[in-house]
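Moving on to chain A:
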Amino acid sequence: MNILSLFVLIPVLTIVGILFTKDYKQTRVVSAIGMGIQLVLAGLLIYLYLAERNAGNTAAMLFTYDTVWFPTLNIHYSVGVDGISVAMIGLTAIVVFAGIFASWMVTFLSREFFISLILLSSGVFGFFISLDLFTMFLFYEVAVIPMYLLIGIWGSGPKEYSAMKLTLMLMAGSALILVGLLGIYFNSAPGGGQLTWNIQQIARIQIPIQMQRFLFPFTFIGFGILGALFPFHTWSPDGHASAPTAVSMLHAGVLMKLGGYGAFRVAMYLMPEAAQEQAWIFIILTSISVVYGAFGAIWQKDLKYINAYSSVSHCGLVLFAVLMMNQTAMNGAVIQMISHGLMTALFFALIGMIYGRTHTRMINEMGGLMKVMPFLGVAWVIGGLASLGLPGLSGFVAEMTVFVGAFQHTDVFHRTVTILATSSIVVTAVYILRVVGALLFGPIKDDHFLQLDDAKWYERFSTITLIVSIAAIGLAPLWLSDMIGSSLVPMVEKITGMSIAGLF
Partner candidate 1 sequence: MTDFTYTILIPLVPLAVFIFVGLTGHKMKPIVSGLIGTAGLAFAAVLAYITAFNYFWIGHTAGTGYTSIKAFEISWLHLTEHLTIKLGSLIDPISVMMLVVITTVSLMVHIYSIGYMKGERGYHRFFAFLSLFSFSMLGLVLATNIFQMYIFWELVGVSSFLLIGFYYEKPSAVAASKKAFIVTRFADLGFLIGILMLSFNTNTFDFQTLVSPTGPAITQAGGAAFMGLSVLSWSLIFIFMGGAGKSAMFPLHIWLPDAMEGPTPVSALIHAATMVVAGVYLVARLFPVYALGAPDALHVVAWVGGISSLFAAVIACTQTDIKRVLAYSTMSQIGYMMLALGVSGFGGHEGLGFMASNFHLFTHAMFKALLFLGAGAVIHAVHSNDMSGMGNLRKYLPVTHATFLIACITIAGIPPLSGFFSKDEILVAAFEGNKALFFIEYAVAGLTAFYMFRLYYSIFWGKETHYHHTPHEAPLVMTIPLMILAFGSIFAGFLPFHNLVTSDGLPFETPTEWSIAIPSVLIALLGIGVATFMYRKVTGVPDKIAGAFSHLYKWSYHKFYMDEVYLFVTKKVIFNLISRPVAWFDRHVVDGTMNGIAGITQFASVKIKGFQSGRVQQYAFVFVTGAIALVLIFVYLW
Partner candidate 2 sequence: MNSELMFFILAGMILIFSVMTVTTRRILRAAVYLLFVLISTAGLYFMLNYNFLAAVQLTVYAGGIVVLIIFSILLTSHISERAVVAGWKQNLLSALSVVAGAALTLITMFNYTFTASSEPASGSSVKDVGTALVSYGDNGFALPFEVISILLLAAMIGAIIVARREKLKIEEKEIRREN
Partner candidate 3 sequence: MTGTIPLMYFLVISTLMFFIGIYGFLTRRNLITMLMSIELILNSVNINFVAFNKYLYPQHLSGHFFSLIVIAVAAAEAAVAIAIIINIYRNFKSIDVDKVDQMRY
């Protein structure tokens, strides 16, 4: 059995297991066990991957498996991973695992909740392991659709509105992606012969440039919507604000990464010439995202909105870095995806925990929480510091790699946008500290806060998992960066059309 297929299989088995549970207590235990196995498996995958690489295996994709499942259109179930996907799988496993513990106390329709959640995660895993565009798209939809139910049923506030908005906008993105993918498929054999969905095969040929010009915006914007590309990001604040904790975590932590990953692996990798021609448009949009999201976050009062705008800013940086089209910046983009995934999951988990106690998310109604819930307070500060790029935590590694990479362009345009994007670190500091100050520090505003308790064991477990991951990447980034970097070489060569030496 191929190890990668297990990543799709285990969630499915877990779902089957959940069907046999009697009450929410059993359900959550089964979910936790299933996702725990998944996490162990992800660790094992990283280990196997590195071992294989160290043994001198230089194939672009490892652990590949390929079988046709719809011969008429030549659709394969084709899986394989490189350093980038391995890293993303690791991220997903961590966030899902933490998400299960963050939703430990979901008792309303808990079976359905966990089934949707795990179904979503299986879609994400499937997306990251797929090498076949159609299968990838299939998994993409599997990941997006349960979101509607999760927000619409278990959400809060105007949940129907938010769920509808989020789903519609993401579906619009899907439609664009589908156009792009079909276009790629029908141009995948310009010299005649069998059309193919396989990414690796398509990468070997060149899609005609006129087609690229047409298809690239579709694909890039389609994935960009999920990656919160300005001005298609507005689903994010509403959606996150209404979503239940674990869903926000998964959505911002993992699902938004599908956008970045797809924009990079599909749009740019397969259509490099058009990407180079049109990059400037998207660079402008993404730089706007970066700064605009940060400024937008300053003014918000709802914790989830703040974090949603912060996500817009950080995810903008991912796409920004991808568009810089050099090894360093793209490396930074992937690290930023992982880093932001962990950070934002941590934030949403904490917001959920705090909201569960104070029953408000408005920062001006809170204050002094550090005193009553020191554990959550400290976790929040750590998350905040990671978010504003403190060395030793993951955000710094990602941001610095991105900035150094972006700075490798010498022309005025790139320099200007780079400096603009760099300036976001200051704005980020402003809104992070504003929240920390208003939320945790200062006098306690409401007497009933004094009765609140600190985190429960499962909440601690969820939080600590994420913090440890953030710190691990922040303290020892070399292995991750090298793992991603070596896999990037062929892609960057294809995208820039130049052969590069690689770093090592």
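The rule we apply is simple: contacts are C-beta pairs under 8 Å (C-beta built on N, C-alpha and C of every residue); 3 or more make two chains touch, one makes a residue touch a chain; residues count from 1.
How these were chosen: all candidates are chains of the complex that A comes from, given by their letters.
Computed from a predicted model, the values in this text were never measured in an experiment.
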{"item": "Chain A: touching candidate in this complex (1, 2 or 3)", "value": "1"}
{"item": "Residues of chain A defined as touching candidate 1 within the complex", "value": "165, 168-169, 230-235, 237-238, 292, 295-296, 298-300, 309, 327-328, 368, 370-371, 385, 388-392, 396-397, 400-401, 403-405, 407-408, 418-419, 422-423, 425-426, 429-430, 433-434, 437, 440-443, 477-478, 481-482, 485, 500-504"}
